[in-house]
Each structure stands twice: as C-alpha cells, then as structure tokens.
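Starting off with a structure, shown below.
What you see is the complex with one protein chain gone and the rest in place.
Moving on, here comes chain A:
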Amino acid sequence: MEKKSLRELYEKIEVPKDGVLDAIKSGKERASHNAPKNKKIASKIVWSTVAAATLFISSSFISPSLSHVMAEVPLLGNVYTAFNDAVGRSLQSQNLITELNQSSNYKGVDVSITNAYYDGVVVGVTFFVEGKVSTEEDGSVQGFYEIFGGMSSIADSKELVYMEPSENGYIGHIQLNYPKTELPSETSFSLEFKRIGGKEGSWQFDVPINQLPYETVNVDKGTNEKDAEVNVHFNSIIEGKASTAINYTAAFPIEGKHDQVQLEVYDDQGKEINISTDGIDLETAKENNRIIVKGRSIISKSIKGETSYIEVLPKVALSEPDQFVKLDETPVEINAERQDLAVEIDDITVKDKSITFDFQINGNNMNRRFSFFSDFARNDVTLVKESEKDIYEKPIKHSVEVINKDNLTFTSTFDISEISNFNLKDYVIKVNMGSLSSNIPVELTKVKVDLN
C-alpha cells in the first residue's frame, strides 16, 4: 500500500486554521484554571544524554566521529532481532539463513542485499544502505520498494520500509509471503527500491531464494455455514523450520465476492496459537456462480512437535449490500441477507421541519462494544434522496439519541427545514448493513487437524 497517495488524501482534509488555533487556546485556558502547580522535574538531567543522541540521529547523515554515541544500534548480525522477525530469528539460531552479497548503486546511494531466507511460504531479506540519505525525525530512513514488479494482484507488492541506523549506514528488512499457490523450491524474485531517504531512483535486485526442507500435512476437511452460503475447505498445512502455513479454499456466493476469511487456531491444550498473517488471497476464480478463493494463513513459528493436533476456527466477515426503505413502508424490519442481523425501524413521525424514527439493532453474536453500535446508529442509518441513493450525496443533517443502551435502541431526527418542497416519496432510509456484517463475522464450526 503506497503511503504517499494516502498522505495526499490526508493533506486534502481542509483544516479550519482559526478553529484549530482557537481550540488550542481554549484548551490552554481551561488547563490554566485547574492546573496543578508545576512539579519539579526530578529527572531532567538524566535526559540530557538522550537529547544529545536524538539531536545527532535527527541530522541528515551520520558523522563517524559521533558513532560511539550509538552503542546500541542494531548490527548487521542481529537484524532479525532488531526488526522483530520471529521467523528470521529462529532460523538464525538454527543457522539456516543464506548469506548474499548483491549490490546496486544509484545517485551515490549503495544498497546491498546481505542475506535471505525462504521457509515454508515465508521469505525474508535483509539489506544495507550506505550514502547520503535524509532521515526521519526518529533517525530512521524511509524507503519504498516493489516486489514481483509491483503487480497489483499481489498483496504488499508495493510497500514502505523503515531502515534503522547502523554502523556506517542503515539496515533494513523485508518479510513477505510467497504469493503463489505452488511453491518453487529454487527461485528468485525481483526487488526494486524506488525511493530511499527522499531520493527517487532505482535499485534493482533479483534475489535468489532456496526453500528450506519442509513437510506437508494433507488435510482435506471442510466446514460450512448454510445461511451465509460460505464454505471453507482446508487443503494442507506446510510445516516449515520456523513457520507454518495453512492452505485453504473458500467458496462464497457471487454477492459475497468481498467476503473475507479469518482463522483462529488452537493447540491440543486449547490455547490459541497466534496467526501472524491471514486472509492472503492467492487465486480468485468464478466457477458455477460461486467465487472460489485459494487462501493462506501464516503462523510465525514451527508447531511441529509442539502440539499433536490443531483446531482451526474459521470466521468469515460477510459483505452485505446497502439496503433502502421507502418512508411509507415503516414500520419495517431490515434483515441482512446471509446472516442473523437486523435493523428494526419503527413508524416515522413527520413534522414541519423534521422526520423522526426509532430503530433497534438486533442479531446474533453481537459481542461488540456499545461504541461500535452507536457509531453505526449515527453513520449508517441515514436519510437520502432516492434518486441519489447510490452516490455519496450530502446526507441530510441529523442527530441521534440513545433510547436504551442495553437493547440498542436509538432515535434519529432528520432536519428537513432547509429542503424546499420536501416530498416524502423522494426520500429513502439507507441502512449500510455492510458496516455491521463486516465487523460481526459469522463463525463456522471448528475443524480438527491431526499433525502426526
């Protein structure tokens, strides 16, 4: 995901400058009325060394004479520890990392690939950057890279990476999941840095990777959810040296093309095993009016020998379409199409300047905080012009009151005073059912997989 374009959108949020200044001033004034007397800061001397270090690493490049200040900077040898890569760390302790030495120079910035691993489906690469590059406030260097030519069908094929200062340069680390169903044992992938420390350029590599020996457990077991018309079939488990991958095939109805599988995994003691990455879509196809997704989830450790079986609990976040109700059709119950979720709307009250109705959110397994439902009540039950119901037209101003927190009932009042010639027939209530369903996944039954 390219941060730049998101940042551009962020920058486009118009800031009411005066409003912000006033808000800061009011905050300051309010604080001066009930501020406790300024406490003496006992520890201020201690921080002077930290300040020196901060000043130093914030300047654009490092002067070697000061490098002793950074006694604790990560060294090349412990990159996997510095970047908290559990798979890399474990492989390093087993001496299973391949040393590499490829470099590329552009505009005076040298990038070299120092080592790599390929365990099961997880690939890790570390690299070293030397040259004049500008740093972030915290001393790190930001880079932007593409793998596999930046193919948009591959998740994370264009990403940002932060490099940490090290002796004479910066070290960086990329972890990725091999994005294909079939796993070649000896292969290479393209890696191109397109920006490093503010410099646009091209540093290209073809990184050779050899897969470490692994074992495959064939599973061939499935589970489904009738109402949701979803099934998840587990194909195999790949047991690597320091990682585990679960391969599955999920099938959704056509309208569920945005459905998403999340897995929870438990060991033979009933303890949850943390999934590090899930919902990786490897292939998507349309067959017999069903969407078939080959997917994969990853555990960043080896579970071989740790547990005799695992239980996998699939949860699927369904995508539900928006629903619309004509104002003369109330009271009405709006049900999600594939899941037990509903919004019951009472009779509407029409006054000169406003339209009011009560509604209640109902359903199964709604173990979410109240704030989630009040957000939904505020943002996702709105009054829109029927002719413009599918576009983002300005919603009609409204306010929401909570009637009862426990049974999730609310009252919404819409202000129609500014609409000339308001006609009930032109307006519909829009319920974004997808906001509820995508956050309240349906649970399928657990599948037990023997590992021995």
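Keep in mind that, in the parts below, a contact is a pair of C-beta atoms (placed from the backbone, for glycine too) under 8 Å apart; a residue touches a chain by one contact, two chains touch by 3 or more; residues count from 1.
We adopt the following convention: contacts and distances are computed from a predicted model.
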Check your understanding: What does the UniProt entry say the missing chain is called, choosing from "Acyl dehydratase", "RNA polymerase sigma-70 factor, ECF subfamily", "Glutathione ABC transporter permease" or "Nitrate reductase, gamma subunit"?
Key -> "RNA polymerase sigma-70 factor, ECF subfamily"
Exercise for review: Decide which residue listed in A:Ile334, A:Val400 or A:Ile419 touches the omitted chain of the complex.
Suggested key: A:Val400
Practice item. Based on the whole complex, identify which of A:Asn224, A:Thr249, A:Thr284 or A:Gln360 touches the chain you can't see. Key: A:Thr284
Review point. In the whole complex, what residues of chain A lie against the chain that is missing from view?
Key: 1-3, 5-7, 9-17, 19-28, 30-32, 34-36, 38-39, 41, 43-44, 47, 50-51, 54-55, 58, 84, 86, 136-138, 140, 152-153, 155-156, 162, 257-258, 260, 262, 274-281, 284-286, 291, 300, 317, 319, 369-372, 374-375, 378-379, 382, 392, 394-402, 405, 434-435, 438-439
